[in-house]
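As you look at this complex, bear in mind that one protein chain is not there, while each of the others sits in place.
Letters A, B and C name the chains as they come in the text, with residue numbers starting at 1 for each one.
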Amino acid sequence: MRIKCPYCGERGNEEFAYHGDATVKRPDGRIPAAGDDAAFQAWMDYVYLRDNPMGVHRELWYHASGCHAWLVVTRDVRNHAISAVEPVKP
Amino acid sequence: MKYSIFSVLAETLRGHRGWKPVWREPEPKAEYDVVIVGGGGHGLATAYYLAKEHGLRNVAVLEKGWLGSGNAGRNTTIIRSNYLLPGNAPFYEWSMKLWEGLERDFNYNAMVSQRGVINLFHSDPQRDAFARRGNSMRLHGIDAEMLDRDQLRQLVPILDFENGRFPIQGGMIQRRGGTARHDAVAWGFARGADQRGVDLLQHCEVTGIRVESGRAVGVETTRGYIKARKIGLAAAGHSSHVARMAGLRLPIESHILQAFVTEGLKPLLDVVVTFGAGHFYISQSDKGGLVFGGDLDGYNSYAQRGNMPTVEDICEGGMAIMPVLGRLRLLRSWGGVMDMSMDGSPIIDRTGIEGLYLNTGWCYGGFKATPASGWCFAHLIARDEPHPVATAYRLDRFATGRLIDEKGVGAQPNLH
Amino acid sequence: MSQTSRLASGGLVDRGRPLSFTFDGARYEGFAGDTLAAALLANGQRLVGRSFKYHRPRGILSAGPEEPNALVELRAGARREPNTKATTIELYDGLAADSQHRWPSLKGDLLAVNSLLSPFLPAGFYYKTFMWPASFWEKVYEPMIRRAAGLGRASGVSDPDHYEKATAHCDVLVIGSGPAGLMAALSAGRAGARVILCEEDFRLGGRCLAEDRRIGDSRASAWAETVERQLAAMPEVRIMRRTAVCGTYDGGAYLALERVNDHLPVPPAHEPRQRLWHIIARQSVLAAGGVERPLVFGGNDKPGVMLAASLRSYVNRFAVAPGQRAVVFANNDDARRTVADLRKAGVAVEALVDPRPDAAKPGDLRLIQGVVTSAKGGRSLEGVEILGGDGKAESIACDLLAMSGGWNPSIQLSNHLGGAPVWDETLAAFLAGPLPAGMQVVGTAAGSLSLADCLRNGGEAGAKAAEACGFTAAPEPVPSVERDSNAVSPLWRVKGSRGKAFVDFQNDVTTKDVELAEREGYRSVEHLKRYTTLGMATDQGRTANVNGLALMAELTRRSIPETGATRFRPPYAPIAIGALAGHHRGKDFRPTRLPPSHQWAEARGAVFVETGMWLRAQWYPLPGEKDWQTSVDREVKQVREAVGVCDVSTLGKIDVQGTDAGAFLDRLYCNTFSTLAVGKARYGLMLREDGLVMDDGTTSRLAQDRFFMTTTTANAAKVMQHMEFCHQVLWPELDVQMVSVSEQWAQFSIAGPRSRDVLQRIVDAPDAIANDAMPYLGVKDLTVLGGIRARLFRISFSGEMAYELSLPARYGDAAIRALMEAGREFGIIPYGTEALGVMRVEKGHVAGNELNGQTTAGDLGLGRMMSSKKDYIGRVMAGRPGLVDPDRPRFTGFKPVNKADRLRAGAHFIAQGAEATAKNDQGFMTSVAHSPILGHWIGLGLLAHATERMGEVVRACDPLRGGEVLVEVCDPVFYDPKGERLHG
Partner (left out) sequence: MAEAAAARSALEGLHRPGRHGKAEGAPGVTLAELQGIGLASVIVRKGKAAQASEAAKRSFGVDLPETPRRAEGKGIEFLWAGPGQWLALSRDGLSAGELEARLAPVFAGLASVAEQSDGRTVLRIAGPKARDVLAKGLPIDLHPRAFRPGDTALTVAALIGAQIWQVDEVPTYELAVFRGFALSFWHFLTESAAEYGWEIR
């Protein structure tokens, strides 16, 4: 698989490390009080639960052997076709 | 019809004209007591045990392709129960016990071969970790032995002890572990289930799950709507996709695991060997091919095929410990879609939707679990309570923190 | 007599270069340009192999990689290569090959008895029997089956040859150098594109080499040579001969194998045997040609029954006439070329058997409208039985039968990514389905059977591919060629044929096996394949699959498209595993990372240990020391009593800067760093987001906005990645920069009561490190050895007064020498990882065995480090009930009740009086050490309710190694529990 790093250019996926779903959001600073199930659920959603769609997936890759940038790759996981690679940093 | 040397002889005389189909090709009924989604090893075993152990015969297995077209038909056939954690060990040992009687039970030779499974270690910390695991196994009543280099040399003369980047220090062996003919396992369960009245519906893809007031009542399929009193999901790599039809989000990612086979060879390797300092494990099939594999490709995928870097990484691992492989040729490679769970262990549980049961999270190791998974899932579906050896496989363990993480790598499925 | 079947003239072999070779020990001669198969045929050797199951005598079916029968063991000794297709082996002088899978000899193979037993051995017979008694499977049945199965023998020893890998990039990859591929390469090359042309054969030309045809005004083979010369003259075109493209992967990546030196007895010095190529291509043109299908009738596997087009290869390319009297049996027009070519070669063609009712009469040749029902003969063909369309049967004596059932385009590489092939009714063949991005298929691979079409669409595709890469291109003008006729009407099997009719030759799958599979319900093509092994042999069913599935379609009354085809998978041609590993085998499996003092330690006779990629000194034996323990005990004692030095450069070191560096570390670690004073170090503990411990280490504050962080050796890269994640993904708003400086600094631990004395001799300003000037956990920048910038940390892993000295890695070697010199009068010794480990166990520090990814901070007795005043990675999840369960085993120490007992890591704890079962398992020993100070073994471990059980005696059970030791639960700090020695 070839991932086009927006900084380094196209490279084989062996240069990158994978970190899964890019759409989950860390509930920063939200420390659930006892019994606050909704707050806890937000953490469960972040750490454990995944859509794992059979189709287009937005996912995190780290250019470990290159520029060390974290990237959001939009990829169809049925055929590995990559439609976008963006830096995670704004 | 019963398979035996006598039936083979009798049929030989008749030119093998009398053999009956291993399974019928029935039309779907409008309604079943239990519908199992997924005609892989686990789905078929579940149906078999539902019929055989729980007397439930109005059962259908719905398979989107041909029976065994998923991971059941593409795994590297290793069976073992060399698990560390108390949540796992009794379950896999129960599976091993079932393997030991399986062929006579379902009257199909699945070539269960207890040729031994060796895990090599290459450092002191690794030895300690194996000691911990082996002792845990022994306390669970599971066989395990530590091997030193000399013992290893005897068992696996083709290992390279001289030139290794990570020299082989020893190994742990489970002698009762080994291999089984993967397709035959699916076929044996299928035939056994069919004989007990289970409808095996091939090319019947589930496209929707109907839930009415918190209760699952049936499935939409490419062969029409099918009502069901209970629905068991055993879709392995497609679990998330199927579960979402009922609105569930799972702690699962689908990943690719590749496997490889060489051209056929005269006997070269008598046991299953796993490299401890790289990604490589290998055994020789009865047909003569060396069957080997290694690590996941490492990213979400439903493509049922992998990429180059993993192929090479695995072959490097092979050459690192068995340089005899150099001139042997890789004949075929393939991939399967794994249901990688967040702690690397499976889930056999209810779902919060009444009548909907879940069997998933088998990662790259669910072939060995096939009999026990079917057994326990059938138990859960039939009796609505978990089987004693599978009580830890709860869906809520991620919320409670009662994880079963054998490798200790945390909530990152591609690392398990 | 030699080369009896070689034609007097013609062919593309070099008659001026005779080569001698042996087969099964007998000597033969061939010519340069031969394949082994051609040379064997030239010498009249027809029997070459034995089939997998029935051990039927087999000859040579084809002239290419589709060969199912003629498999040999090539070369000998450590270089033996089993299962090598004689049709793809390029002849070299001194070549030695042997037949395989026969015993005792090829002619007198006793296992041919299987053929007689065959009625008992239909497809899948083994699934129905061998089940009783259970124990017989591993002991009796399976060994028997295994010995009978398999094909060739592996050498059994390490492969002596060298392999390498390489990457090539191009605009256009052309796969195959037949007329279509050559035209594609030419068109793309002329446009200026970077072209790679791969050809698995050792000669370019594809079917141009095999056919007696003309292209333009030259012979086809000469035309190919001309094109080759033109291509070679283009600077951006790279021709790769002997290179098979084996796999299509995502994003235009292809895997190819170059057999660099397989045509030589041994690779020349400095050269690899084979080279594995990663080809990254923007566009590709698949011009892989096609493979002829056999016809399915009784005895179609007899040596002497050959594919019609392959026969043309032997006659035209190799100038070999593999027989004297031939019959041609074909359902298509193309095979008629074989008639003509055989006759030109002086072979008598007795008849053309064509099942098509409307078959035209081929000139003066006898046409039998009908089928061959059976081929006769033992180890060689003697004649055929023919059934005419008029119902008349007849026998014709012949020693050669050319058969052709039509063509299968070679579309494997188009299918590797999944696009299912589509059936073409007119061609009676599967064509490529949805294509990988950037791929075009041309020539026979695309179903073009006429030469003119191949030339034209090859050229067009080459131009199109170049245009897609931004070049201006035009297809190469198509040379004129004579028209050809390729009509075919399928004949999937000969009904009413007699004897075994093979569908898959190598795996001995017959029509009966397909029928049985159907009867038993294995009707999906994939079930058919797996049940009968059809298509699973070393040729991957190139000649078998379509016939097999067509037969299944017929039996199940489904169409071929409904029946479908099995999937092609990489590799297109089998690849030596050595090539897939390349350079990375043996010691080069993974690179080795060496710390700065390595050469010094090596000279000192250190014993080394692999820790991750690093090689570290494990201990430094002195002459006369009888075992490792003596050395390690000495090292520990000497550190505790005097001073020792250890290279700890392998620790991960990260430079963290920025105005928010402190805030960032607060979120990263579970304890707080923003409050750390400049010039101070602090121990930090990092959790994963799931609340379990990830890593630990000391981090020092060098300035208000600068920290120097250390990680464990094992986790260095992982922590760096994690930090980049936290920064870039979670908290980009923070002003923090981090970079690994692991390799920049040589770092030495100098530990022991005399450590400061030693250091004061090498630092340039000794007073600066006096006890009060630099107390425990102090950090200072200073210079050593006359002006070398260095940094000193007063931290201790050993529990002694200790320092870690960081200095530029180039001085690492000098530093250890200087330290040893300076410390001589204080009794300094170097110590290795083993002594380091012993001292950390004595001090009850956690390390890798405890930080195993399954432990919480609480488990390790470090729960108090978890701040409750801030959000940090892992905080919320660490609070889950399962992770704060008081029943979780907790970190503690153990000492043997009987002081002579040895402890072992990995032993499990069972309460006294309880049965040793999993139910009573209370934890396990994580680490052990022999404490030379205490004079006995000590251990660390995790035990349920440990804190309440101090002094209790429990059993440390080690059934795995057959031992059980009584141990007393104790504080994990065995040595200097008050920590007084640290302060010096």
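Methods note: a residue touches a chain if its C-beta (ideal position, glycine included) is under 8 Å from a C-beta of that chain, and two chains touch if they have at least 3 such contacts.
Quick caveat: nothing in here was measured; it's all calculated off a predicted structure.
Chemist: Using the contact definition given at the top, list the shown chains touched by the missing chain.
Modeler: By the stated touch criterion, the chain not on view contacts A, C.
Chemist: Looking beyond the chains shown, say which of C:Thr592, C:Thr672 or C:Asn920 touches the absent one.
Modeler: C:Thr592
Chemist: One chain is left out of this view; which of C:Pro160, C:Gly419, C:Gly438 or C:Pro808 touches it in the full complex?
Modeler: The single option touching the absent chain is C:Pro808.
Chemist: Touching the hidden chain in the complete assembly: which of C:Arg15, C:Arg153, C:His169 or C:Arg325 does that?
Modeler: C:His169
Chemist: Which residues does chain C use to touch the chain missing from this display?
Modeler: 164-169, 194, 269-272, 278, 280, 583-584, 588, 590-596, 599, 613-614, 655, 657-660, 706, 733-739, 741-746, 761-762, 764, 785-789, 807-815, 818, 822
Chemist: For chain A, which positions touch the chain that isn't shown here?
Modeler: 7-9, 11-12, 14-15, 65-69, 87, 89
Heads up, the rule we're going with is that only the chains that are shown with their structure count from here on.
Chemist: Just curious, how far off is chain C from chain B if you go by their C-alpha centres, in Å?
Modeler: 23
Chemist: Please tell me the distance, in whole Å, between the geometric centres of chain A and chain B computed from their C-alpha atoms.
Modeler: About 28 Å, centre to centre.
Chemist: For chain A, jot down the residues that touch at least 2 other chains.
Modeler: 1, 12, 19, 40, 47, 79-80
Chemist: Provide the list of chain B residues touching at least two other chains, using ranges where the numbers run on.
Modeler: Those would be 303, 307-308, 399, 411.
Chemist: Please name which positions on chain B make contact with chain C in the complex.
Modeler: Against chain C, the touching part of chain B is residues 3-5, 7-9, 12, 15-17, 19-25, 66-69, 73, 86, 89-90, 100-101, 103-104, 107-115, 122-125, 127-136, 138-141, 144-146, 157-158, 160, 163-167, 172, 178, 181, 183-184, 187-188, 202, 262-268, 277-278, 284, 286-288, 303-305, 307-308, 311-312, 315-320, 323-334, 397, 399-403, 405, 407-411.
Chemist: Using the touch definition from the top, list the residues of chain A that touch chain B in their complex.
Modeler: Within the complex, chain A contacts chain B at residues 1, 12-14, 18-21, 40, 44-45, 47-54, 57, 59, 61, 75, 77-80.
Chemist: Give every residue of chain C touching chain A within the complex, in rising order.
Modeler: 249-253, 278, 280, 417-418, 437, 689-690, 717, 721, 724-725, 728-732, 871, 875-877
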